[in-house]
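Here is the structure we will look at.
The complex appears here without one of its protein chains, the remainder shown in place.
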Amino acid sequence: MIVVMKPGATKQQVQHVIDLVREYGLKDHVIYGTDRTVVACIGDKRMVDKSAIENAPMVERVVPILAPYKLASTEVKKARTQVKIGPQGFPMGSSKVGVIAGPCAVEDRDQLFRTAEAVKAAGCIGLRGGAYKPRTSPYSFQGLGVEGLKILTEARQRTGLAIVTEVIGLEQLDEVAEHADVLQIGARNMQHYPLLEAAGKADKPVLLKRGMSATMEEFLLAAEYVINAGNINVILCERGIRTFEDYVRNTLALAAVAELRDKTHLPVVVDPSHGTGHAHLVPAMCRAAVAAGADGLLVECHVDPEHALSDGAQSITPKVLSELMPVLRRIAEAIGREL
Amino acid sequence: MIVVMKPGATKQQVQHVIDLVREYGLKDHVIYGTDRTVVACIGDKRMVDKSAIENAPMVERVVPILAPYKLASTEVKKARTQVKIGPQGFPMGSSKVGVIAGPCAVEDRDQLFRTAEAVKAAGCIGLRGGAYKPRTSPYSFQGLGVEGLKILTEARQRTGLAIVTEVIGLEQLDEVAEHADVLQIGARNMQHYPLLEAAGKADKPVLLKRGMSATMEEFLLAAEYVINAGNINVILCERGIRTFEDYVRNTLALAAVAELRDKTHLPVVVDPSHGTGHAHLVPAMCRAAVAAGADGLLVECHVDPEHALSDGAQSITPKVLSELMPVLRRIAEAIGREL
Amino acid sequence: MIVVMKPGATKQQVQHVIDLVREYGLKDHVIYGTDRTVVACIGDKRMVDKSAIENAPMVERVVPILAPYKLASTEVKKARTQVKIGPQGFPMGSSKVGVIAGPCAVEDRDQLFRTAEAVKAAGCIGLRGGAYKPRTSPYSFQGLGVEGLKILTEARQRTGLAIVTEVIGLEQLDEVAEHADVLQIGARNMQHYPLLEAAGKADKPVLLKRGMSATMEEFLLAAEYVINAGNINVILCERGIRTFEDYVRNTLALAAVAELRDKTHLPVVVDPSHGTGHAHLVPAMCRAAVAAGADGLLVECHVDPEHALSDGAQSITPKVLSELMPVLRRIAEAIGREL
Partner (left out) sequence: MIVVMKPGATKQQVQHVIDLVREYGLKDHVIYGTDRTVVACIGDKRMVDKSAIENAPMVERVVPILAPYKLASTEVKKARTQVKIGPQGFPMGSSKVGVIAGPCAVEDRDQLFRTAEAVKAAGCIGLRGGAYKPRTSPYSFQGLGVEGLKILTEARQRTGLAIVTEVIGLEQLDEVAEHADVLQIGARNMQHYPLLEAAGKADKPVLLKRGMSATMEEFLLAAEYVINAGNINVILCERGIRTFEDYVRNTLALAAVAELRDKTHLPVVVDPSHGTGHAHLVPAMCRAAVAAGADGLLVECHVDPEHALSDGAQSITPKVLSELMPVLRRIAEAIGREL
């Protein structure tokens, strides 16, 4: 941590900062520059709330040097984490790229089974589908709940696909964990810390979506909550961020894939459905995500998008999916991976 | 809802959309323009997921016409809602402007009581302070929990101030509701729907903070969740949004105050502490918020910001607060209100 | 400037950075922390492109310490700059708040004169109006050009108001400078450096609008271009930034007013018309801007907004303006200023 003093700071004011730094258990190192005095603070400042020092007289700003996360970082664990998912134990985070597809919401048995079979036939390794849906409006379809979970379990039995489904509150975590292979924590819950901690105590892998305005640091700190609570099987999911762009639901920030590979050992998947919001943009972004180095994809696929109870506009059909998969395979191979 | 067809859509394709519209229980009204055919859909579309139709062939886009919220809207309830808070029943949403101040977190009895007394002396009507803190890092101070709630209750007894404190999960809602006068739902939980519904069943007013990247519509739909569950005593809080700006923690969007007064009958308060992130910007934004027409303020105030366990950088001192209050009073009077 | 090495950087790699730093004419100061080695660089780095060093092996990032602007900074000039404008020499940047109002574009003599008289009667000190309009679409009204400038000059003769009008290219700068009292440089041209330099050589004050996605640093560097070319009479104008918000044309970032007062000696005005895009939000944001400490306002006002050739939606009528002015005066007085 570096404390930058304002120009004109007196000796006493610098000393006051030094005293504060020492109080916080850090070692100080003062540098007198041409225009500014700077107090470098040595030691692990992860526990210190840097903002407190900013309020000392004549402090201009405080610049953190260390990343605030540890367990999620490649500094602490260099080997890439492979998260095994589903009945087949697909290794997410290996040289294999895994595609997970399925409807936004489980609507009924017929819809889900038809989709699941198409998803399986196309070569995907997982089935997504929400039983509990966090909906912007209280008047929208909220999911089938436990009934939906049972349908998902049945779909796994029929297809062998790994089941990925969302948990939106502590209160259903056990129930979801009982049926799901992967617990999805949605973008709106990325900073729902009690849920993160509870997921850290579950014995299922967690797919953690990036909040729609989360920085990389906040995203990795959310993962850190899960790991810190005991569960290292965290899959990160980039799903688009909120920007001024209005032709998309979210702006898919694919550089996040490369940045995360640099900063963390956890696997990274991409959700081009929420990441664009429109079916016609999804195939191009699936291709781009694989080319960027994503370990997997999470794609919304519906047998009848026009009648989907949620997210119809961003769901591709099984036909589009089955045509896309061979292209994705060739791209994966072009960068030395398999799919 | 207006469905815009792409140029070149055939009669059959338009008819297909008309059929879908009718299936959804809406009345259609087709307009043939110079370049586009447009299908206007008449009826209350709040239950319809518009996005489904977007996936029909040759549909360019779907434009919603009605706002998706009702109960929170001035269309349904024209009279402004006054939310009475605290032992004195201060009417938030009346001609009076109410200032709520206090530390980010309750740290100990001494800190809280000293702050509470200063806050009271300055003319504020409420005391804020977190007992459960949602922290970005798992290694940061997480609040005193129930112990903090008890200290807050004691502070109310000493000062008569209304206690505003955050609830971060369903699991402590009852406990918080027992001690608090106002249940604060934080920005990160604005779309935590199970919590919103639970707060809708509590018999305490709710102060709902705008999510850091929430649109007005999402914000009002979050309020709609609370009202729909039975609690109309919702106070909305603008607390800054996430943008590219880096000299502030968040960009305080004060036009939201005027827009919300137009769209909703609920009272609106402003949090210039999170809305800027830096103590030196807080007084100017307090003044601006009152001038813009805010019904109240939520301000972080700490007796010793340099040693605050959280948010020290954005906390003003009691001295700054006491100098600010008379200025705010004059501004309130300048626009025909009291403080 | 602080160069942060990645963990595991070797002595040679650190030495390589030290060599680079010295090559750039800076003094190095190495700090060995618990997890990182940091090379602090002492000297005025304004000429050095910091990004070059970032590409050296095992460099994690480069943190600038000094602001890159000088002449615009309160570090170099502490006394506030007063910019005298118009025939009356109104001192922008003094204790007086000056309101400049008028139509987006000069449309004809009648429209402008009627507006000018209303603006004058309301107590404003300047008249705005575009003769050259930068329009998003090539098919929109592009302004009357030199004819518009002549009408503006006539309006000044009739009313004594200071004329503020935009210059959109080097090629008309002389002509605009001949007729205008203040040269407005629009948001889209904030980083049009040849224009900034030319304006720096003109002998008229410059009103520089913040680019719609400009940081404070970029904004002040744009002012630096003008000052560096010889013209210190720069008025900064916050006019809203582009964010995800869709109920406004731009998000008016009023904290910028307080931040700029801290960082620069130049006067700061606010444009709540572009800053919101909708007439019904303009009065509240005018009030907030004055309360925040703005030295002036730039407001769009049109005698017949429904028929305005541009920006009708964000133009208030003379009636609204005349009712607003006394309120603004009371707010100015509440914070110890005049209007």
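For clarity, chains are labelled A, B and C in written order, and residue numbers in each chain start from 1.
Simple rule for what comes next: contacts are C-beta pairs under 8 Å (C-beta built on N, C-alpha and C of every residue); 3 or more make two chains touch, one makes a residue touch a chain.
Bear in mind the structure is a predicted one, so any value in this text is a computation, not a measurement.
Novice: Let's see if you follow the contact definition: name the visible chains touching the chain that is missing.
Specialist: The omitted chain makes contact with A, B, C across the full complex.
Novice: For the chain not shown, which residue from C:Gln13, C:Thr74 or C:Gln191 touches it across the whole complex?
Specialist: Considering all chains, including the one not shown, the answer is C:Gln191.
Novice: In the full complex, which of B:Asp19, B:Asp44, B:Glu147 or B:Asp174 touches the chain missing from this view?
Specialist: B:Asp44
Novice: Which subunit A residues would touch the chain omitted from the figure, given the whole complex?
Specialist: Within subunit A, the residues touching the omitted chain are 213, 215-216, 241, 243-248, 251-255, 257-259, 262, 275-276, 280-281, 284-285, 287-293, 327, 330-331, 333-335.
Novice: Using the document's contact rule, name the residues of subunit B that touch the chain not shown here.
Specialist: The missing chain touches subunit B at positions 2, 4, 7, 29, 31-36, 38, 40, 42-44, 63, 65-66, 75, 242-244, 246.
Novice: By the contact criterion defined above, which parts of subunit C meet the unshown chain? Give residue numbers in ascending order.
Specialist: Output for subunit C: 20, 46-47, 49, 51-56, 62, 68-69, 134-141, 168-171, 188-189, 191-195, 197, 212-213, 217-218, 221, 224-225, 228-229, 242, 278-279, 305-315.
Everything that follows uses one rule, which is that only the chains that are shown with their structure count from here on.
Novice: Quick check: superposing subunit A onto subunit C on C-alpha atoms, how many degrees is the rotation, to the nearest 5?
Specialist: Between subunit A and subunit C, the superposition angle is 180 degrees.
Novice: Note whether the interface between subunit A and subunit B is symmetric in residue numbering, meaning over half of all numbers used appear on both sides, and answer same or different.
Specialist: Answer same: the two copies use largely identical residue numbers here.
Novice: When the C-alpha atoms of subunit B and subunit C are each averaged to a single point, how far apart are the two points in Å?
Specialist: Comparing mean C-alpha positions, subunit C is 30 Å from subunit B.
Novice: Could you please state the distance in Å, as a whole number, between where the Cα atoms of subunit A are centred and where those of subunit B are centred?
Specialist: Between these chains, centre-to-centre, one finds 26 Å.
Novice: Tell me, which residues of subunit A touch at least two other chains?
Specialist: Answer for subunit A, listing residues that touch two or more other chains: 242.
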